[in-house]
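Excluded from the complex is one protein chain; the other protein chains are retained at their positions.
Letters are used for the chains, namely A and B, taken in the order the chains are written, and counting of residues starts over at 1 for each.
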Amino acid sequence: MALTPILTAHWDEPDSHTIEGYRRHGGYDMVPVTLGVHPDDVIAFVKESGLRGRGGAGFPTGMKWGFVPQNTGRPNYLVVNADESEPGACKDIPLMLANPHALVEGCIHAAYAIRANYAFIYVRGEVPHAIRRVAAAVREAEAAGFLGTDILGSGWDLTIVVHSGAGAYICGEETALLDSLEGRRGQPRLKPPFPAVAGLYGGPTVINNVETIANLPTIVRNGPEWFKQFGTEKSPGFKLFAVSGHVERPGIYEAPLGTTMRELLEYAGGVRAGHELKFWVPGGSSVPMLTPEHLDVPLTYEDMAGAGTMLGTGSPMVFDETTSVVRAISRWMHFYKHESCGKCTPCREGTFWLEQMLERFEHGTAEEADIETVDEICEQIAGRSFCALGDAAATPYAPALKYFREEFLAGTHTAASELFDPVASTVFAGAAAR
Amino acid sequence: MTVTSSGPSSPATQTVDGVTMSVDGVDVTVPKGTLVIRAAEQLGVAVPRFCDHPLLEPVAACRMCLVEIEGQPKPQPACAVTVAEGMKVKTQVTSDVALKAQQGVMEFLLINHPLDCPICDKGGECPLQNQAMANGRGESRFDGVKRTFPKPINVSAQILLDRERCVSCARCTRFAEQIAGDAFISLQERGAKQQVNISSDQPFDSYFSGNTVQICPVGALTSAKYRFRARPFDLISTPTVCEHCASGCGLRTDVRRSAVLRRQAWDVPEVNEEWNCDKGRFAFGYQVEGRLEHPLVRDDEGNLVTASWPEAISIAADGLRAAGAGAAVLTGGRLTLEDSYAYAKFARAVLGTDDIDFRARPASAEETAFLAALVAGRPVGPTYSDLESAPVVVLAGLDAEDESPMVFLRLRKGARTRGVRVFSVAPFASSGVSKVQGCVLPAVPGDEAAVLDALADEASAHGDAAEAARLLCEPGAIVLVGERLAQSPGALSAAARLAAATGARLGWVPRRAGERGALDAGALTGLLPGGRPLGSDAARAQAAEVWGVDVAALPAEPGRDLESVVAALHDDAAAVAAADDPSAVERAVRALVVAGVEASDLADPAGFLAALEAAPFVVSLEQRHSDVTQRAHVVLPVAAVAERFGTFVDWEGRPREFSQVFPAAHSLSDARVLSMIATQLGSTAFAPDVATQREELAAFGSWDGERAEAPSVAGAEPVAVGHGEAVLATWRQLLDHGLLQEGDPFLGATARTAVARLSPSTADSLGVADGADVTVSTDVGSLTLPLVVTAMPDGVVWLPANSDGSTPRASLGAGHGDVVRISGGAA
Partner (left out) sequence: MALTEQTRADAVDLAGRYPQSRSALLPMLHLVQSAEGQVTPDGIALCADVVGLTTAEVAAVATFYTMYKRHKVGRYHVGVCTNTMCAVLGGDAIWAALSERLGVGQDEVTADGSISLERIECQAACTHAPVMTANWEFLDDMDVPRALEVVDKLKAGEEVFSTRGPRIGTFEEIERLLAGFDDGLAQEGGKDDHMLAGLSYAKQNGMTAPEPPAESPLKPSTTEG
């Protein structure tokens, strides 16, 4: 395998984020082509490509679009989930900074396919510069006639609204995002009805991730066959992998699905010098961690599932031997407690409890029985909470315990900071030592 | 279930598909769309729940009701999953998965619960406590730091919130938003900090706030009225019916040692569902404060002194005997059907008079005719459920939220869930109109007849009126009229014409609990029980038979209403003074029997009190000391609603029987007291007991004989107001200075602040800005209130009729439709 810069191909050009920079490489050229075919043809095209959602769940995009009923008497809507907040995930924000027009053009293809005249890009509020860039791209596209009324004389209208969130991880959950976009507390909705049937304002709604939408101009231009030459049958295409942590060159690596972590580590210069890999998390904190023995498992939806985890957002976090796994899990637990929306009991109360329990291990004040209690608390959350946030909170502990039980046992008598010098794991550890 | 009627396309034809599924291995067939938790209930399987409430939209938030459904990988919330054919559900009864899930949720719910049951009002009737015992594990493993809050918060003067007890089920906030439309409480903060709260500038002053206390499945919401007063297991509960308005709410009255401590809404699906208003819930202090405990009579100096029952009854009988047929009977809205019947019978069969009127409020001869023709003794309907499914409901002279809160709630439900269109013939869109997404058909007081007449003709109506007119012709359309229309000449005639022209059904929604019963019982001049015209020979013969009297002894000519009786008393005084009017003797009122009449409710309070003073003899049957008892010659104490059996007939015409909650010594119903007087007067056929009274009413049965024509009174010419003048619009707020709200300060503190309303241009013409003082005055006096600039007709000023700082009747001597002066600033 090799890196395949496609979405990222021109990020090194200073004006890659402008419409000029984007059009220089054929950007928006496909808009008139799309507007000249039947919307169902676009849906069929995307279905044929096998594109799967890049937000984490990996649901086939074309199939999602196919669920949208037509002529319900209510408008259809496209909503872009740009609420990238999963710990570890950091690929959509760079994309919006460097290549926002791919997102805007993708919205045009997607909205046309699902017969929406309104698209909303819900960007988390804590990234003002990404918001500037996307909003600027929308204005440029409007000025160029790719948005607005009667686009390119097609008779079709599209308005894109760039919408800022205000600080809530849960709004990455698509129905919570819809409630938030409607000006409510971002708490998930009961399903059914699913958003495809009754979403924003009760209208049929497609919610896609930024990267998913940004893939569309390429798929529309190059076709399903071209797209499917990357990846596997079940995981076609390419992906922005955001490799972070204890590696020499953390960053964005665009590669086909099916690339292995070993390859990504190689591109990223390997685990930082003088250290070795302890554990890695392939798709954000909400998926189970893996160890060095999993380095050759292809990064596909199906292979990750086979290894007992998930591809998730495709943002591998790499931790070396200086890291306390107890501290890592404890901090994630704090995060889930902080971000639990409060709607359902298992997540609201379970994360409240788990945070306290994990702190005990981190402080070395746990009792041995707490190891099982925490496991049972996780079991009492998983599969019983209202949405996936609760499941996510219940996820990290069990694999951590499986691979590093001795660290939890040590948490019954010794603080994590004594076992693992926190300074040693910092990026500036060497500088301090020097 | 299949209901068929005229044709296949008729809306009355509906087929409800049955779905057969199983719960814990037992098959059950339920209607399509039924939730699993309801299906389980059908089989007697109680799946534990907190957030679930049958009248609220499902949220599946608490996760207490998780059950196993075959084919589903994860346990599912029974409160949110609808049944499917062949679905196999296993509850905690047969499934370890479900049991374990429920036990886990219960453990979570308790980790942050204070477990302060011994000092919690809910202890003993607490779903959390009960389900923790039934569906939880014995011991909690949580030994960490609990979430705590400073306690408690007053979300209103009446409602208190102990946040640490809350389980975030959101029943209260969903009730406030969905049912009441008063989203003054909300879930705030996030995650483990999530809590119910108000906004700092707006307390939870909803007319329906008390329902949240009742549906709270823990002890988080309590009322100032009941907090720390009792343990549920010390209470004796009795189903009762509310006496505060004509909604007819079923209540549960809780008593400890002959004292009412609490009232809650009873589940009466066809009437109040599971809700009631705060007045019905919290206003019962009046049954204790200011009560008359003994009969009173005048001593030689004219002072009221305590007397024995036999002595007082004897004096009352003597006075009435002396008056002969010159007695008149004036009753008020508190009376039960049986009591009103007793007064109706007492007047005709014992006193021989038809001078009787139950309307202790402004009324009119037009209203008398309207009620006789279209309401009295008519069968039940339109009903609450008719409101819920009507294509349109036109309210005329009726602010449902203030005057009949359950009508309001049902309209809101219909508007929210079935798109019922509501139009209100009123000067402006009150909050009660806004919350039913209603549309105002603007009417200057006095102009209601014209507005209603315009609806009868779709072709000539325009705008919203055209839409209302069109919808009124659809099957199921309803027109509801309120008591205020009696003050607008021609309005009731117009309403009758409108119903006749469009086919809409007509409902009369009086404000007081006893009015419809009094009307049906014949406590109105010209009417015998069941809507029988007094003038009908057949009707009088029937009455004579039921009452066991000679038909010749019954009055045959219609008598006088309250206004005429009062006028006659003034005339008599004048005649006596002048001593030159021989006919005065003929029409003289020589005695009054007064029950439940408050002078301040009448069009002319001072005139009424003067008439009482002019009356030769006054017998007052009353619960509490009043302006009337002070002027009476004999005062006979009667039972409050909790102390007696009875029936209120609600606005639908539905009899709502209720039981005695506790027997109180020396507490007799009006009917019982009347029977004692009747006996003293030599009448032998006067039943003292409710059962016989009901039998007699049943013996009358329905009346299908002749009836008077509906009135056709012409509307008044629009009143011309000059600069600095306005037509007064006024009606009572639900919570105000009503006498039955005395003794309940927490409730009173949640009443709406009195304001004056003017249109923008009328406000401009006075130079008064929103929020500034505006003064409304007459030659009698003035009232100064803060202005709320409101979209309404020019030249109209609205004031609440009986609120703190706004008592136009007493202060201005003015009522709905009268011209008053308006000016900026204080008087």
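Following the convention adopted for this analysis, a contact is a pair of C-beta atoms (placed from the backbone, for glycine too) under 8 Å apart; a residue touches a chain by one contact, two chains touch by 3 or more.
Just so it is clear, the structure is predicted and the values come from calculations on it, not from any experiment.
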Ask   = Out of A:L3, A:V197 or A:L295, which is the one that touches the chain we can't see?
value = A:L3
Ask   = In the complete assembly, which of A:Y267, A:W353 or A:F386 touches the absent chain?
value = A:Y267
Ask   = Which residue among A:I114, A:A242 or A:C344 touches the omitted chain?
value = A:A242
Query = Given the contact definition stated above, which residue among A:P60, A:G148, A:G251 or A:G364 touches the chain not shown here?
reply = A:G251
Task = Provide the residue numbers of chain A that touch the chain removed from this figure.
result = 2-6, 8-9, 11-12, 16-18, 30, 33-34, 36-38, 40-42, 44-45, 75, 84-90, 92-94, 97-98, 118, 124-129, 131-133, 135-136, 139, 161-169, 180-186, 201, 218, 220-226, 229, 238, 241-246, 249-255, 267-268, 285, 315, 317, 319, 323, 327-328, 331-332, 335, 338-339, 341, 422-423, 425-428, 431
Ask   = In the complete complex, which positions of chain B touch the hidden chain?
value = 177, 182-190, 197-202
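One rule holds for everything that comes next: only the chains that are shown with their structure count from here on.
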Message = Between chain A and chain B, what distance separates the C-alpha centroids? Give it in angstrom.
response = 56
Task = Enumerate the contact residues on chain B facing chain A in the complex.
result = 58-64, 66, 73-75, 80, 101, 104-105, 107-109, 111-112, 141-142, 144-145, 147, 167-168, 187, 189-194
Note = Given the complex, residues on chain A that touch chain B span 168, 185, 190, 337-346, 348-353, 356-357, 373, 379-380, 383-386
